[in-house]
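Missing here is one protein chain; the remaining ones are kept as they sit in the complex.
Then we have chain A:
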Amino acid sequence: MSNERPETGAFFQRDRQWQPPAYTPGYKTSVVRSPQKALISLDNTLSEITGPVFGHSMLGALDADLIHNFAKAGESAIGPRIIVHGRVLDERGKGVAGALVEVWQANAGGRYRHKKESYLAPLDPNFGGCGRVITDADGSYCFRTIQPGPYPWPNGVNDWRPAHIHFSVFGHGFAQRLITQMYFEGDPLIWRCPIVATIPDRAAVEGLVAALDMQATIPMDARAYKFDIVLRGRRSTLFENRLEGN
């Protein structure tokens, strides 16, 4: 973390033409879970500008290593070993230091470790599927995992999720809160997926597809994928008509 004065500006308005709308009937569950009335707009107050910040001290030694953080001693998860790394930036291009990045995913066969999950692909006894990391001073993060498998789901008769890793990101203000999914370069299921298709803009989808990164790949160990995440930027506070102490 830097010792600069904390930023207190309001966040840029969210572009709701770029973000997925609530009602996307191709993704069936959204039909009864989408508000039908217009959102009430609220330029950020302190309640939205502020947010909790998490310290590196809360992390365990293996929190960012999904290959080992659920494995028995001396064992490891089965599947293609990968590194996922990148930066958390804001819309101004500044790295977001101290952002909490939490991830979850299925195992190599597409099976989630969850009691409500009944896909016939087996669990991996050495794979839990959760990890977390806090970004460095320049906003960079890195974790190690196995590449998840595609996963069938009861939406259409024959719908399959592309291989994906869920990301939850906490910036510095509660208004920046974001959950998204990372996809893998070249996966033909991406463009067939009703959840991906909730995003109206193709360029916005491409922003969720991580590229194979041979420069960061460790020979004879793990391939790497690079995934940058962009959170909302803040307005400058220099000329804002702010009350003292606000």
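In the analysis below, a residue touches a chain if its C-beta (ideal position, glycine included) is under 8 Å from a C-beta of that chain, and two chains touch if they have at least 3 such contacts; residues count from 1.
Everything that follows uses one rule, which is that contacts and distances are computed from a predicted model.
Per its UniProt record, the hidden chain corresponds to "Protocatechuate 3,4-dioxygenase subunit alpha" from the list "Protocatechuate 3,4-dioxygenase subunit alpha", "FAD-binding protein", "CRISPR-associated protein, Csd2 family" or "tRNA 2-thiouridine synthesizing protein E". Set against the missing chain, the residues A:81, A:166, A:192 or A:226 yield one that touches it, A:166. Remark: the residues of chain A touching the chain excluded from display are 6-8, 11-16, 18-22, 24, 27, 29-37, 39-54, 58, 60, 62-63, 69-70, 89-93, 102-105, 112-117, 128-132, 166, 168, 172-175, 177-181, 195-196, 198-199, 201, 203-205, 207-208, 229-233, 242-243, 245-246.
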